[in-house]
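Just one protein chain is left out here, and the rest sit where they should.
Order as written gives the chain letters A, B and C; numbering starts at 1 within each chain.
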Amino acid sequence: MARIGYVGLGVMGGGVARRLLEAGHEVTGYNRTRSKAEPLIADGMRFAESPREAAEQTDVIFSMVTNTQALTAITHGPDGILAGLGPGKVYVDMSTVSPGASRGLAERVAECGAVMLDAPVSGSVITLEQGKLSVIVGGDREAFDRVVPILRDIGPTVTYVGGNGQAVLMKIATNLSLAVQMLAFSEGVLLAEKGGISREDAVNVLTNSAIASPMVKYRGPFVLEMPEEAWFDCNMMQKDMVLALDLGRELDVPLPTTAASNEILTAARGMGLDHHDFAVMFDVLAYLSGLAATAR
Amino acid sequence: MARIGYVGLGVMGGGVARRLLEAGHEVTGYNRTRSKAEPLIADGMRFAESPREAAEQTDVIFSMVTNTQALTAITHGPDGILAGLGPGKVYVDMSTVSPGASRGLAERVAECGAVMLDAPVSGSVITLEQGKLSVIVGGDREAFDRVVPILRDIGPTVTYVGGNGQAVLMKIATNLSLAVQMLAFSEGVLLAEKGGISREDAVNVLTNSAIASPMVKYRGPFVLEMPEEAWFDCNMMQKDMVLALDLGRELDVPLPTTAASNEILTAARGMGLDHHDFAVMFDVLAYLSGLAATAR
Amino acid sequence: MARIGYVGLGVMGGGVARRLLEAGHEVTGYNRTRSKAEPLIADGMRFAESPREAAEQTDVIFSMVTNTQALTAITHGPDGILAGLGPGKVYVDMSTVSPGASRGLAERVAECGAVMLDAPVSGSVITLEQGKLSVIVGGDREAFDRVVPILRDIGPTVTYVGGNGQAVLMKIATNLSLAVQMLAFSEGVLLAEKGGISREDAVNVLTNSAIASPMVKYRGPFVLEMPEEAWFDCNMMQKDMVLALDLGRELDVPLPTTAASNEILTAARGMGLDHHDFAVMFDVLAYLSGLAATAR
Partner (left out) sequence: MARIGYVGLGVMGGGVARRLLEAGHEVTGYNRTRSKAEPLIADGMRFAESPREAAEQTDVIFSMVTNTQALTAITHGPDGILAGLGPGKVYVDMSTVSPGASRGLAERVAECGAVMLDAPVSGSVITLEQGKLSVIVGGDREAFDRVVPILRDIGPTVTYVGGNGQAVLMKIATNLSLAVQMLAFSEGVLLAEKGGISREDAVNVLTNSAIASPMVKYRGPFVLEMPEEAWFDCNMMQKDMVLALDLGRELDVPLPTTAASNEILTAARGMGLDHHDFAVMFDVLAYLSGLAATAR
């Protein structure tokens, strides 16, 4: 069993940390708001006073935060992860940031004598709890081979896709379909509903059809009743869409459905709905169709 | 076991007829091109000389053709299905046509003293062979109850969604996501590829992720190698998109991703690719990105 | 001066008829609702009891109605224009219908021994009053040469673009830009407004910039205050967009901005705004941005 550091214990990050604890690893975790870490501490996690400490006292350090700015906050400065890294350590960042930002950080990690991997996860909290999370990994192959047993404790499917930044690229390339599929699903539900089929029946048929991806299956029913706490809110979703659109321009790939869906996320913000799960894209379209919003 | 008529023995229709034969029903089938019916005849299907004959000699008559025009051709005129219908018979049309066209035909069927149901299937030839086809049904509830055991011989999931035309509406509302999901998938693959990940790896990750609907799972790999025979070509796919867009205008539901995807299907036609499976939407985007097309 | 028949005396048609009267022609007009014709009758127009009579008693017959259905109503049947046509007569239809519908009607006209031209006008009521209307003409060249002096009395710019149906095609190809330009204009106004510039100032700058087409100049200010009576309402505008989109599919031309704009027109209908001038597309976007609608 390994000595593992974990920085960023939000809903998803905390869930991953818990799986590592349950797998028998010695976990030293850090979170800006300590209270969120209490349940994990109760179950045996050591609490570090800073990201630096979490990195200093362990061999493999994980982090999962919401964006580049947050990533800089936990890695840089006197209390940052970088200050705690050194030869022999592997730093695994699971955040979804731009490939360029990830590569830049990997260079800083290399300067400390350590090795960085980018390893964003694909899937929801539920997928995680079911032990079905998929992990995509980019970076040094040797370091990957060293930590792959730990990654398998997080989720059974671990795929190596290339050098630093390639895993976040693959994650972004995946996530654009989340918003697009949700919007197309909403178009279908509203068409059916306006044509006289109940919203419930439409959701039921669609979530059992050839277009029912795992995401459609768990998020589709949100158009009947929105979860109290967003699984992935419009701002988070749009962050990923913008990463995709920026890459599309950088790499010269037109992204017609991504672009169209992103504007609906902007509309959700204009309508004051951005803190809801991005399934609320449905409500934007419902409004434009003269239909009632989701129960929320 | 029932005496069943079946008009329209194409790839999908023929597959459904075979399942009915295998379930032990007495099937009388008709197809414009008789040669396509030979394998079924060899396995015990009676061949009718006209749609009318198929309807006259059986109690429950099925049909599955590609569009409204073809549906009119097999139902109207002295040799059409309508001429062979009468009291006590149930006519089940599995074609994807507009709800309006379906309702119009149902009225003509009622004038003959028979009852019509619209029962389009959702899924591919593979889903059918696996016995996992999903059937959605609209029309008279009593008639539905009468034929539901036969429908279960076709696929295990049979859902009643309301009056005449409601099932084709639901089918159209489902199918719009096929093209949209395929296009979003293509955007993701191309983004990954241009960023340095092999097309194979990108397809592999995406078809095992949260966005992998059954359709994405079986059609996604087509961007590596296009099937020799289209499962569902661009013209067929666009027919369904246009049905959706027409309904969107009729029912006042804006369909942003459907509209955007439909234009890429038009581009596929402009580029001379329309007879390929609609997965060839990938090639339109690949060209615009300066990348090679799919092997085909 | 010529003996001219005129069928369809709506806002635009009535304006054209008035110009013909003012140019000294002998005009025999027909309108379904006679009351709308009263001002013209007061100014010397003869009123025909039917489209047929208007055609029988004149040499050159004009018509301008809103769609294919209305065109069929005034041309077919015992009281229709076709019944009043004969050798030597020229029938000029100024309606915007599909090229196919126009060509079909031209064939029927030819069977009567007469000749048909399609001659839709481009411009608004104001352009007409200013005598600046532009007329595009399709059909037989000889017939065109015969009526061109009369067309010049309607508007100074008369352009011959080819055989039957070509002029309506050109009109449709022009009109798609009306909705697209209006929507792009609205995007600009809202961006400026949300950034702190008053709506008035934004409209003022834009209507005096490089993007200020004649349409933007006269319709742009509508986003400050909507005209009481629509110049061209959402339903009319969408009719033309759908003609364009249908042609795009038929001729294999992808129309990305037309498709995107058309969905906003659908949304206008979903929001119950369709009877307003199509400048109300602004309001759809304003709502999505959390801003107030146009004064109306």
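The definition used in the following text is that a contact is a pair of C-beta atoms (placed from the backbone, for glycine too) under 8 Å apart; a residue touches a chain by one contact, two chains touch by 3 or more.
Since the model is a prediction, treat every value here as computed from it, not as a measurement.
A.B. asks: Of C:Met170, C:Val223, C:Met237 or C:Ala279, which residue touches the hidden chain?
C.D. replies: Residue touching the absent chain, from the options given: C:Met170.
A.B. asks: Have a look at C:Ala70, C:Val161 or C:Ala293 and name the one touching the chain we're not showing.
C.D. replies: C:Val161
A.B. asks: Pick out which of C:Gln238, C:Thr258 or C:Thr294 touches the chain that's been left out of the picture.
C.D. replies: Within the whole complex, the residue contacting the unshown chain is C:Thr258.
A.B. asks: Using the definition of touch stated at the top, determine which of A:Ile74, A:Ala119, A:Leu255 or A:Ala279 touches the missing chain.
C.D. replies: A:Leu255
A.B. asks: Touching the absent chain in the whole complex: find that residue among C:Val216, C:Met236 or C:Ala279.
C.D. replies: Missing-chain contact among the listed residues: C:Val216.
A.B. asks: Residue by residue, what part of chain A touches the chain that was omitted?
C.D. replies: So the residues of chain A touching the missing chain come out as 238, 242, 245, 248-249, 252-256, 259-260, 262-264, 266-267, 269-270.
A.B. asks: At which residues does chain B meet the chain that is not included here?
C.D. replies: 256, 260, 266-267, 270-272, 284, 287-291
A.B. asks: In the complete complex, the non-displayed chain touches which residues of chain C?
C.D. replies: 99, 122-124, 127, 134, 136, 157, 159, 161-163, 165-166, 169-170, 172-174, 176-178, 180-181, 183-185, 187-192, 194-197, 201-202, 204-206, 208-216, 244, 247-248, 251-258, 260-261, 263-264, 285, 288-290
As a convention for this text, only the chains that are shown with their structure count from here on.
A.B. asks: What chain sits nearest the middle when you go by CA atom centres?
C.D. replies: When every chain is reduced to its C-alpha mean, the one closest to the whole-protein mean is B.
A.B. asks: How far is the middle of chain A from the middle of chain B, if each middle is the mean of its Cα atoms, in Å?
C.D. replies: Centres of chain A and chain B (C-alpha means) sit 36 Å apart.
A.B. asks: Counting only Cα atoms for the centres, state how far chain A is from chain C in Å.
C.D. replies: The computed centroid separation for chain A versus chain C comes out at 52 Å.
A.B. asks: Taking each chain's centre as the mean position of its Cα atoms, how many Å separate chain B from chain C?
C.D. replies: Chain centres of chain B and chain C, defined by C-alpha means, are spaced 40 Å apart.
A.B. asks: Specify, in ascending order, the residues of chain B that touch 2 or more different other chains.
C.D. replies: Expected reply: 248, 252-256, 260, 263-264.
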